[in-house]
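Written out below as structure tokens is the structure these notes cover.
Left out: one protein chain. Kept in place: all the others.
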Amino acid sequence: MSNFAMEWYLIAIIVFTGFYCMLASRSIVRQLIGLEIVSKGAMLAVISAGALTGNLVFAQALVLTMIVIEVVVVAAGLALLVKNFRVHGSADIWKLDGLKG
Amino acid sequence: MDKGLLAYLLIPLLSAVIIPFAARNRPKLADILANVTLLAGLANLAWLALRPSIIRGEFADIPGDGFSLLLVAAVYLVALCVTFFSAWFIEEGLPNRSAYYSLILVSVSAMCGVVTTTDFFTLYVFIEVLAVTSFALITTDESGAGLEGALKYFFLTFPASALIIIGIAVMLMSLGSLSFESLRFFMASDLPAGPVTFGAALMLLGFIIKAGVVPFHTWAPDAYQGAYAPVSAHLAGIVTKVSGVYAIIKMATLLRFFDGRAQALSEMLMFLGLLSIAVGALAALKQTNLKRMLAFSSISQVGYIVLAAGLGTPLAIMGAIFHLINHATFKTVLFLNSASVEKSAGTTDMDKLGGLEHTMPWTSWTSIVALLSTAGVPPLSGFWSKLIIILALWEAGLKGYAVLALLFSIVTLAYFMMMQKKVFFGKKTPAAESSPEVCAPLLAPVVLMSGLIVALGLLFPYFYVYVKMVAERILL
Amino acid sequence: MTTHNLLFVLAAVFALWAVMAKKLLTSAIMLALVSVAVSLIFFDFSAPWAGVFELSVCAGLITVLFIGAVSLIRADEDKRPENRAFAYALPLAAAVFAIAAWFYLPPFFEELAAGRQMAAGGGTIGTALWGLRRPDLLGQVLMLAAGVFVIKSVFPRRTENK
Partner (left out) sequence: MNLIFIPIVLPIIAALALLLMCEKTKYLKELLAIGTSAVALLAAANIFLLPVQAVSYAWLGTGITFTLRADNLSAFLLLAVSLFSLAISVYSFSNPNKGPAKWFFFNLLMTQGFAAGAALADNLLAMLFFWEGLLVFLYTFIALSQTTYAAKRTAMKAFLINGVTDLCLLAGITITAYIAGTMSMSEIAQNKLTLDYGWSMFAYVLLLIGAVSKAGAFPFHTWIPDAATDSSAAFMAYVPAAIDKLLGIYFLARASIYLFTLNGTMQLVLMTLGAVTILVAVMMAFVQKDYKRLLSYHAVSQTGYMILGIGTLNPIGIAGGLFHMINHATYKSCLFMTAGSVERQTGSSDLSKLGGLWSAMPVTVLCFVIAAAAISGIAPLNGFFSKELVYKGTLDTGYTIFFLAAELGSFLTLASFLKLGHAVFFGERPENLKETKEAPFSMLLPMLTLAGICVAFGFGARLPTNWFISPALAGMNIPHPLLSGFHPDKLYFVSVIVILAAVANHMIGLAIGGGKPSKSSDHIHYAPVLKETYAMAERRVFDLYEVLMDRAVPAVSLALFKADRFFDWAIDAAPSRLSGFFGGTSRRFHNGSYPLYMALTLACAAVYILLAGGLK
């Protein structure tokens, strides 16, 4: 097996772990942690792809932008979390089932 | 990035940054600044595209591919309607008033970025900006439902971002570039397409999730229903359309679905489109909440666009573009009307409403125009776009798809008629007794949009020329 | 080479730990460790800029944000503990996935790698960002503005209300 395939195989496991977290945990904090893990996997994929094709500089440029985005997204998520905690008194996303039908 | 349209991105951003400072002591200034910015942009656009010489020349002198310009116009139009409506809708004491307008303007700039960019990664960046602003906009009124909608929107569409990034990684590796043009040239060449289409498929899946296509639609009803009333019009009318549906159409043209090198992808997309049409329409039949019903209807209408994009022939792309614009007009009207009803009667529960046509005639009649257009009744604009889509399906030999699309168009009419009956016709309920017509400024955007629906339907030949030009340019 | 793969495995293990940890604070710290591992991978790839940013922003700033949020909602966590069964099932699920993927994914990735397009590469990160990715910078600006307004909108000043 080539190095690249091994890397992406492990990335797939990391991404799987992140999605499992988002699927199985009730706490919004853990949801965000799962989200972070998936993002890390995605970043690794970009860098790995850049390294494979000798395009590492370009890939780094992308990853820098992605990190900025990630920070803002996580900040927004945490803001929503805190606000939800203030309004609903809990950080349990499974309890949010007021909108249905 | 199309430099000619860059100003449409930068000026709202500038305005958004100015608003908090300018409106620190005068909250009304925020309304005025936002509206003036958008109005100026719209006037500029009208000058660009609707000069008599341009119309006479069959729009050949439009800068860029025309599609961007059209969508920028739609973005500005819907955003202007929403901000104008909001200016009279927002309660006086709302603490985040200036942030609200700033966010709308930032989302406008992000949408302009989305529709003018020529690079997948930049597209992703702007879509993320748009998503982040939407989360905050949904929770503007700090209600529990708004938070719930925002959180579900946040987490259920996150897989889309991850998938787009992984798709970009694959694309970077197997295509060597992320620009639209390189993908277009690659698809036109004879090189083996496997890895590139896989990368494109991952990105496409991301856009499908962002567009709220069944079975990835679950966030959409909750977000639309929970959102602050004018925001749901903004969201359903243009935001999710630009962040998801626009990108799907773009991908369909770049992957050249019409020449069959990405056949499997095209078929999957069409299947999802039809599924979306069916599930959205059937789910809308039994809704009791007006906004939720409109949300399901929106899912169903997105299905038509996705179906046409998946087909990918020039005629189908024309239909998809036209339906995208039409969807922006009629969904805006319907959601803004639901906001008016909410403001006037205090609820959007259809079981509690009834007989509003007597007290709110304008709202009732504009709703009728919009819903008839949605259901595809001639001569309103929705009829033409659905007609083009169904014709394209028929011509491509997909008669089953065409018949089903037509059938669910009838179901659309059915659930909208039920909606109209429950909310506006029939006997007055206690909630309707004490609900006067909303004030004229709240009606102005709705009436403008209804007029646009009728005008687009009646002036269809002109519009057809434009859309034809767009389809020719983007399918080159 | 072995170090390289080991770092990947390390990141995966930290990720599993972050998900399985009982306390949210542990999770947040484990997430920071994942970030550290990832930045080490970046360095190993000889992508120093990405590594530096990852280390400073993700392992630093985001962890701080997380820990702040966790401390805000700690009361809730103690009141309503989560169902741990899902967490304990994770290693099993990950193992099942890993074994199943072992037969399917690597050949597929080999195929992807076979179809790669080599790029010219070269240049510095600065020229790449400014020369090739200028619209992204605009996007970043927009993103930061959006972040500011989001925070401003979600946590408005309520001077007149109170």
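By written order: A, B and C. Residues from 1 in each chain.
Simple rule for what comes next: contacts are C-beta pairs under 8 Å (C-beta built on N, C-alpha and C of every residue); 3 or more make two chains touch, one makes a residue touch a chain.
Just so it is clear, the structure is predicted and the values come from calculations on it, not from any experiment.
The chain omitted from view is touched by exactly one of B:G66, B:P221 or B:P445, namely B:P221. From the options B:A49, B:V132, B:V231 or B:A283, the residue with contact to the unseen chain in the full assembly is B:A283. The chain not shown here is touched by just one of B:F155, B:F207 or B:Y304, and that residue is B:F155. Mapped onto chain A, contacts with the missing chain fall at residues 19, 22-24, 93-94, 96-101.
Of the residues in chain B, those that touch the hidden partner chain are 148, 152, 155-156, 159, 163, 194, 197-198, 201-202, 205, 209, 215-216, 218-219, 221-222, 264-265, 268, 279, 282-283, 285-287, 411, 414.
We take it that only the chains that are shown with their structure count from here on.
Looking at contact counts per chain pair, the maximum sits at A-C. Chain centres here are C-alpha means, and the one lying farthest from chain B is C.
Chain A and chain B, compared by their mean Cα positions, are separated by 27 Å. A straight line joining the Cα centres of chain B and chain C is 31 Å long. Of all residues in chain B, those that touch two or more other chains are 121, 125, 128, 132, 135-136, 139, 170, 173, 176. Each of the following residues of chain A touches two or more other chains: 18, 43, 48, 50, 52-53, 55, 58-59, 62, 65, 69, 72, 76, 79-80, 83. Interface of chain B with chain C (complex): residues 1, 9, 13, 16-17, 20, 93, 95-96, 99-100, 102-103, 106, 109-110, 113, 117, 119, 121-122, 125-126, 128-129, 132-133, 135-137, 139-140, 170, 173-176, 192, 194-196, 198. By the touch criterion given at the top, residues 15, 18-19, 22, 28, 31, 35, 38-39, 41-43, 45-46, 48-50, 52-53, 55, 58-59, 62, 65-66, 69, 72-73, 76-77, 79-80, 83-84, 87-88, 93, 96, 98-99, 101 of chain A touch chain B in their complex. Across the complex, chain B is touched by residues 111-113, 115-119, 133-136, 138-143, 145-147, 149-150, 152-154, 156-158, 160-161 of chain C.
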